[in-house]
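Report on the structure given below.
One protein chain is absent from this view; the other protein chains keep their places.
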Amino acid sequence: MLFYIFSFIAIFSALMVVAMRNPLTSALYLILCFFALAGFYVMLDMQFLAAMQILVYAGAIMVLVVLVIMLLNISNIKNMKSDLHQKIIGVLISLILFIEIIFYISNGVPKKSTGIFTEALIRKVGNTQFIGEFLFTKYMLPFEIASILLLVAIIGAYLFAKKKY
Amino acid sequence: MHNAPSIYGLNFLEKSMLSIIPEAVIIIFAFLVLFFAFFEKLAKRKNSYYLSLIGIVFSILYVLMLSDRNMYGFYGSVIFNGFDVFLFIAILFSGLFTVLMSKDYIENSEMPAPEYYSLVLFGLSAMMFLVSSNNLIMVFLSIEFMSICAYILTGYIKGSTRSTEAALKYFVFGTYASAFLLFGSVFIYASTGHLNLDGIHYFLENISYVGGVDRSGGNGIKVYISIGLILFLVGLAFKMSLFPFHSWTPDVYDGAPTPITSFMATGIKIAAFAIFLRIYSLIYNFNVMNFNDILWLLAVFSMTFGNIAALLSSNIKRLLAYSSIAQAGYILVGIIGGGFYGYSGTLFYLLSYIFMTAGAFAVVIIFENSDLISLDIKRYSGIGYKYPFIAASMSFFLLSFAGIPVTSGFMGKFYVFSSAVKSGYNWLVVIALLNSAFAAFYYIKIIVKMYMPDKEPAGASISRGKIDEGLMITIIICLILTLLMGIFPQIFINFANNSVFSLWRI
Amino acid sequence: MDFKILITWLIPLFPFSGWLLWGLFGKYFKGLSGYIASGFVAVSFILSVILFFIVAYSHGFTDTLYPWVYAGIFKVGVSAVIDRLSVIMLVMVTGVSMLVHIYSIGYMQGDKGFSRYFSFLNLFVFSMIMLVIANNLLLLYVFWEAVGFCSYILIGFWYEKKSASDAGKKAFIVNRIGDFGFAVGIFLLFVTTKTLNYETVFTAIPSIPAYTTTIIALLLFAGAVGKSAQFPLHIWLPDAMEGPTPVSALIHAATMVTAGVYMIARFHVIFSYSPEASEVVLAVGTFTAFFAAFIALTQFDIKRIIAYSTISQLGYMFMAVGIGSYTAGIFHLISHAVFKGLLFLTAGSVMHGLSGELDLRKMGGLYSKMKTTAVTFIVGGLALSGIPPFSGFFSKDAILADIYNKGFYFAWAVGELTALMTAFYIFRLIFLAFFSESKIEAGKHVHESPKIMTIPMIILASFAVIIGFLGIPPFNHSIFYGFLHTDFKTAAVFAPAVNNAPWYILSLISVLMGLFGIYIAYILYIKKALNPEKIKSLFKPIYALSYNKVYIDEIYNFLIVKPLYAFFDFLWKVIDVKVIDGAVNGVASAFAGFSVKARRIQNGMLMSYILTLSIGVAALLFYYFIR
Amino acid sequence: MDFFIKHLLSILIFFPVFSIFLLLPVNKKNEGILRNLSTFLSLVELIFSLYLFAYFKQNTYKFQFVEKYNWIPSFGASYFLGIDGVSLFLILLTTLLTFVSLLSSYRYIKEHVKEFVILMLLLETFMIGTFAALDVLLFYLFWEFMLIPMYFIIGMWGTGKKVYSAVKFVLYTLSGSLIMLFGLIYIFIMHYNQTGNFTFNILRLYNTHISSSLQIILFIALFLGFAIKIPLFPFHTWLPDAHTEAPTAGSVILAGVLLKFGVYGFFRFAMPLLPEAAFTLAPFVIILGVIGILYGAFVSIVQKDLKRLVAFSSVSHMGFIMLGLFAMSVISINGAVLQLLNHGIATGALFLFVGMLYERMHTRQIKDFGGIAKKAPVLTALFMISVLASAGLPGLNGFIGEFLILIGSFHSYPVLTIVATSGIIFAAVYLLWMFQRVMFQDITNPEAENFEDMNLREIITVLPLIILMFLIGFYPMPFLERIDPTVLHFVSMMNHHNVVYNAVKLKTGLSNA
Partner (left out) sequence: MNSYLIVASIIFCIGALGVMIRKNLIVIFMSLELMFNAANLGFVAVSNRLNLISGDIFVIFVIVVAAAEAAIALSIAIAFYREKGTVDIDKANELKN
């Protein structure tokens, strides 16, 4: 039941994100969508991820987005004439994609569960602890790389946003 | 599966560090270079340039030192073996050329040097991580890392709308593609339950050896894995700029600063092909599904489209971009040919491709200056007599692209094509040969311009007084290696063979 | 090296070296070259006379100088056959050439191409000698074409004149057409007998199927037709008169044109084993003899008249070899060489006297002004028209008699008629040129030719008188027959004598014919008993036909040359440029078109790029969707 | 000396490269030194190549002067050189013509002399290499790179639509040879699949067993490559353009040597590698050849441009050669090989003379000439000799070759041979007509009034060719006795294959009776 509510919210808001003409509105819908996804995570016993989702996405990224929208104040719609037949093609293609993916999913069977991290175990130990352990043992290197990646991103942002050297 | 060969008396972390020394060196130097940005007077001078050169050279040395090692690091999230050795060398060479080319270019359009070089170095490290990554997380992460560096560098020229636009297009397109890659890896994960490449490999081995029907899933798994692999392929094909995922290539190559264009054309492409080769050899070529006919289509379309589009284009950078699409198609022929022979052919071709491309772009930089006209082929008319050496080497690189003998291009083409014939893809080879026949036209068109100007030479001249020695060095190295690989390919072939051996040895 | 072999190879060597000398260093010799060249030819004449007696009193022989072309089973050497036939030909060739050389010294005096002329003349003599003594078909073919080349270069000697160079080219090409057949004949011969040496070929001939022999013979005869200017390839000979007159005397009367007859006589085995082919030879000969004489009736250019008479006389020779009486043919060949050479030389001296005038209508009354020329000319004319005791009488008579006795009555009749016409046209020429009142335009100073020209004429004239007596006693008892027929023993007898009319009747008929022709000419042009113009108008169409050489040239031009040329032009302008080359360029432009379309995809719109990518993904997924 | 003889082929191949390095330091400005030095070096090369002739062992078909070193072991490619009677003379022709054309271009090439001589020497290297290589990959390497110097020579020093012609030349031949490359690779791989090891050694590849149907396909692939080079009708269209626009030296090399590669390729690769296909397709090839003979002759008759005329005449001559080669009789192939030389000599000479005329009159239109003979007797005489040699006049070289070809082919293809023989008539027509219009008649063009005769250099340039014309015409044995064993072996090899093939066909009931 809960699943359906969340999925309805998620899909609806996602559609809205695409459909709304005003970027600000779509931003807000996106945040809503993120909340719905966070709900999913909680349902799947990943409270930590849910928190991350809220904090990073809804918190950091979307705020940034909204800020930029304000900054450039493009919220009042510039007349971006969007030609119709491109829209049609886009819708068509995404529909086709969707149908195909659905076809694959419905025909395919995922692997049988072999992992040890059963919900019980995760509940007992706590997902945060597992994630932490893995992040700092097995996925140490990606973690480091991610940090450098962020640094680079900062440099990039700084270089781009700067008016002139 | 963490049965890395034991390295004498080192603890785990040291072992792991050992396996990523080359990347680490590069990153350290990148930080050093970046460090200079904070001090005005250091930044002014050429330090960052030389420092990054030193870093690359060091890294190359380390790679050579470790060349006989074969080890896992960080719980198998990275591998280091002969395969990586070969590709590290290749990638580092492309980085070296990029740096060498950049000095002159940066001076012209006064851009802040340190950040630039550090970004190049970061990009290099990202590529190396990508090549040696053994884990879908690593793959995704390093692809993104690489791409972000590329985005920034592409849009690096301030106040040039072209550059910004290129960055924009590259960004949107790239992120869109990597979203597909991500979504694809979801399905791979769902079907195999592994993120480690070799884990996936073993899993697929099991199901494919029992006729695709195993205790878990059976054909259903095949369906899953196939969609996953297709979507994953999209993400990589974008980097390899294969038709129809190529469309960003001409614009981005055109808009980006030329050294970066060369960087993308060589380094990023090589890295993408390398990881594709690794994943392909590990995963795709199980009879989960026959991927060769998809690749067949991609290869044929890429080379045909690239060549045909290049025929009439008058902008040298776009022309080279189109030709790089075509070249990607040729390289793919080797992968399709498959087997030991085909893979080593592919690696050989990749190596030769670096040298010719870098050389050609170096020449482009020489004759480029701020105005757009400088990219028009017309501007090359008559330089054959003004700058005989440069023109001669340019023609040599172009002939190598065209696959005329005595150049490395011919040997590479011959290698991959014969591998394709070996595994029975005759039509593919015929198409490829016809392609390279009429592709010769636009390469020769440039030579015509250089040596046989229809009227008096249009007076193309080097915008600044003298030719930068970095460019000269690049051209000379590329020239020598292109010639060497064309005449005495055996050493390089052995090199490639070794790396393919260790690719098998996973 | 054996003496006779040495001689054999010295004979061609002298003219050959002469050619090299004048060809390379001609300009240092100036006038001298003429004398030395004549000396060279004289030497080889003497040598051939010696050889003649050697062979006459011993037997023939063959010798190989060096291996020439060895490829697989194809083995051919440069080798000579010296038998009675070839020595006779040698003596004739070298003798006439010697006289012509001497004559030419005077005739070509002061021409800027003097030494060039003699070098080519020497080359011709060399080639002719080699042709005569060649011992295999390849060598024969080589010099067969070489003499053709010499005639080409000598006809076009005054190359500034377009007509001259045209005539040379025409001669060469028409000869090539004949040689084409000749070559194919050689191929067939080689394929059937696996060899090209005379004796081996001849020994093989009787054992190969008759129709093959016939085909070979006909193909070889095609070469003869071209070389000896028989119908329908006769067209080049009249034009060949553009060349210097001594050349016409030597090449186009005495030696080269008779090569065809010589060839058939040499290959008598092949021809005699194929009666059909011989029939064809006879028919062509007969027709040509009549046809050429018919044209000669009305011409006004003296050299052309003599040229047509040459064609006609060659027709006689072919009639002879066509019925298998080879000795008669060769006999007429020899005597014809003498008197026809004489006629040409004298004609040349007439031209010389009139400073290049050739038109009968601008001559007349020359007898008083140039006696030697006139007398010698008349001797030649009598010989040609077969009046005893001149040589022409014996030789032609032998032929006609043989034809009659072998029962080819129609051919015989035509022959006799031709004899009449011959006598008429040659005496028409004589009367108009030498006797009737002078029509030479004023101010032209007519003079007798210098000694160096007249002496050869006189010598030839005397030969024209005496040489005929080799032909007595008549038929197969004559000296000449006795000497030569040993060479023709190998010939198969395919046309036996069906009746032997007594020789004096036949001779009488032909003599009467000759005299009658002379008489007609006399009443027409001396007595003016009846006006030529009247007759002309009486037989208007026939006259026109004869006067315009039966329009052969025009017909060829209209039927062959023009259509071919148009066809070639079509090939070039349409097939090559439009179709073949157009296809190539079409492909190129097609690719250019694709390129424009392909680059339209790269329209710079990010949206469309994204769309292409998504379409690509959808397509890839769909690809597996369907399988 | 011993070393010299042992490595003569390598020396011949790399001496021009060495001479290039000698030339590089010379300053562009002093062209005199460049010209003389390069000519001298090519003369030295020519003399070296004469050693080849001197030390060549007759009456054996075995390859001589063999050198074999590993090159690319992992492809089984080796640096494998060697010559037999056929390639011997082609190499001699190459060195001779290179010398001649360098000597001939003193006056024609006015600018970029340095580049020109360097390219010519480079070209020589690759031409000799192509003839000497017995390793398919090595052969292909030389074969295809050869295009590039030629392309530069046409494009940089040509006239008129030079760029168009050069590009057309390169693209056309390139596409042909790439198809050929596919065929070669395929055979290479097949040999690998049968024996399990890679080799490009042509002698080993001869033993590859290929099914007859496959042979046809592969033969067509190779055929395209070689036929375009020859060029066989209807692939000839690049030739007239290239010839017409190329500088004299370029035309000489192009006609004299480059066209030979196609025939040589058939002789060395296509036919022995794919004998059954060769036998099956021989009639078609011969028909194309015969069409080429007549077509070339016909089209040359109506040409207005001297060089174009000569170019089409070579189409006709190459037709003869193909006829001889594919008639597969010892005699005809002997003739064909000899005719390769003859065509090189005669046509080369013709191009030299056309070049001289062009240098003096600055036109190639036949109508602009006339009456040259009066002004230049020497030129006329030598020109006429070459014209007649090309027209196949007996006593000159052209005749021997053509006659052998025709008499050899007559046995197996009588009708076609007769048709081909008719070509000699038309050859006479177009050549003599051209000669008459150019040299004879009266002077129409005022420029011809001050037409100077050949100078000593020019005479020296053509003299070797003229001498060879007479030599081969009067005494071809030195050539034939070296060619004959090779050809004999070739034919027996082909026939052996064919016999085996027929036997197999009978056994397997494949005989298409």
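Chains here go by letter, A, B, C and D, matching the order in which they are written, and residues are numbered from 1 within each.
Following the convention adopted for this analysis, a contact is a pair of C-beta atoms (placed from the backbone, for glycine too) under 8 Å apart; a residue touches a chain by one contact, two chains touch by 3 or more.
Remember, predicted model here, so these are calculated numbers, not experimental data.
Engineer: Would you list the chains present here that the left-out chain is in contact with?
Structural biologist: By the stated touch criterion, the chain not on view contacts A, B, C.
Engineer: From the listed residues B:113, B:137 or B:383, report the one that touches the chain absent from this view.
Structural biologist: Looking across B:113, B:137 or B:383, the contact with the absent chain belongs to B:137.
Engineer: Decide which residue listed in B:201, B:278, B:318 or B:445 touches the omitted chain of the complex.
Structural biologist: Result: among the candidates, B:318 touches the missing chain.
Engineer: In the full complex, which bits of subunit B touch the chain not displayed? Write them out.
Structural biologist: On the side of subunit B, residues 136-137, 140-141, 144, 148, 151-152, 155, 159, 161-162, 164-169, 171-172, 175-176, 179, 182-183, 185-187, 189-190, 193, 195, 250-251, 254-255, 313, 318 touch the unshown chain.
Engineer: Just checking the interface: what residues of subunit C touch the absent partner chain?
Structural biologist: Residues 599, 602-607, 610-611, 614 of subunit C touch the chain absent from view.
Engineer: In the whole complex, what residues of subunit A lie against the chain that is missing from view?
Structural biologist: Residues 3, 7, 10-11, 14-15, 17-18, 23, 26-27, 30, 33-34, 37, 40-41, 44-46, 48-49, 52-53, 56-57, 60-61, 64-65, 68-69, 71-72, 74, 78, 80, 82, 86-87, 89-91, 93-95, 97-98, 101-102, 105-106, 110-111, 113-119, 122, 127, 130-131, 134-135, 139, 142, 146, 149-150, 152-154, 156-161, 163 of subunit A touch the chain absent from view.
FYI, only the chains that are shown with their structure count from here on.
Engineer: Return the chain whose centre of C-alpha atoms lies at maximal distance from the corresponding centre of subunit D.
Structural biologist: Farthest by centroid: A.
Engineer: If you tally the C-beta contacts for A-B and for B-C, which one comes out higher?
Structural biologist: Pair with the higher count of C-beta contacts: A-B.
Engineer: When the C-alpha atoms of subunit B and subunit C are each averaged to a single point, how far apart are the two points in Å?
Structural biologist: Going by mean C-alpha positions, subunit B sits 80 Å from subunit C.
Engineer: Rounded to a whole Å, what is the gap between the Cα centroids of subunit C and subunit D?
Structural biologist: 38
Engineer: Scan subunit D for residues touching two or more other chains and write them down.
Structural biologist: Not one residue in subunit D touches at least two other chains.
Engineer: What residues in subunit C touch two or more of the other chains?
Structural biologist: Where subunit C meets two or more other chains at a single residue, that happens at 615, 617, 621.
Engineer: For this structure, enumerate the chain pairs that meet the touch criterion.
Structural biologist: Going through each pair of chains, those in contact are A-B, A-C, B-C, B-D, C-D.
Engineer: Could you list, by residue number, the parts of subunit C that touch subunit B in their complex?
Structural biologist: Its residues touching subunit B are 588, 591-592, 594-596, 598-599, 601-602, 604, 606, 608-610, 612-613, 615-617, 619-621, 623-624.
Engineer: Under the touch definition given earlier, write down the residues of subunit B that touch subunit C in their complex.
Structural biologist: Answer in residue numbers: 168-169, 172-173, 176-177, 180, 226-227, 230-231, 233-234, 238, 243-245, 247-248, 250-251, 289, 294, 297, 305, 308-313, 438, 441.
Engineer: Quick check on the complex: what are the subunit B residues that touch subunit A?
Structural biologist: Subunit B residues touching subunit A: 16, 20, 27, 34, 73-75, 77-78, 110-112, 115, 118-119, 122, 125-126, 129, 135, 137-138, 141-142, 144-145, 148-149, 151-152, 155-156, 158-159, 167, 187, 190-193, 215-218, 220-224, 226-227.
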